[in-house]
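This is the structure, below, for whatever I ask next.
Of the protein chains in this complex, all but one are displayed in their positions.
Let's turn to chain A:
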Amino acid sequence: MGAYRADEDYDYLFKVVLIGDSGVGKSNLLSRFTKNEFSLESKSTIGVEFATRSIRVDDKVLKAQIWDTAGQERYRAITSAYYRGAVGALLVYDVTRHVTFENVERWLKELRDHTDANIVVMLVGNKADLRHLRAVSTEETTNFAEREKTFFMETSALESLNVESAFTEVLTQIYHVVSKKALEIGDDPAALPKGQTINVGSRDDASAVKKDGCCSA
């Protein structure tokens, strides 16, 4: 119970979703980030799975509630329900399979149809360790990311490359969006009492950005 309490000690709770084609490594990115584990033989994700981790940015503790989704098309109807209230998304593709990058556009549309316009999106080119099999160039994605105004990073869950940075960047950006919003409405984000924590738990669909009234829940 003690550990649990400590775990609950956070300033902000952000809901983040992991999406992208089947087999690109979403679940391994999540287990690398939350448990520092990687499995070559992980099972496919059915529906959604869930994990959390907290990080510190400035003097704040940001807790990420991360929903890992199944990649297969058939699960889209189930998984898109989990997009509601998400303030961040890691949209993952496999740098060795070009088609998974081509599908990014569809995923992005899907995401924007179901979430707030201010959602922080990061394109994640995973399996960057497989250098000899690379099929998507960094340049190609960089251009795409600029056009779509998303963040972009290449990772390797296997080699633990950039995984920490990718998640941290998304959470930090969300934090900035939230702080800026708070400033705009004349509130000092640093002074937000605990009670004003951005709660994106499953019942409360109010996301960090929504909370400021930019759209109705």
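Please note the rule applied: a residue touches a chain if its C-beta (ideal position, glycine included) is under 8 Å from a C-beta of that chain, and two chains touch if they have at least 3 such contacts; residues count from 1.
Here, contacts and distances are computed from a predicted model.
Its UniProt record calls the unshown chain "Rab-GAP TBC domain-containing protein", which is the correct pick from "DNA replication complex GINS protein PSF1", "VPS35 endosomal protein-sorting factor-like", "Proteasome subunit beta" or "Rab-GAP TBC domain-containing protein". Chain A residues in contact with the hidden partner, per the touch definition given at the top, are 4, 22-23, 39, 41-52, 65, 70, 72, 74-75, 77-78, 81, 201-204.
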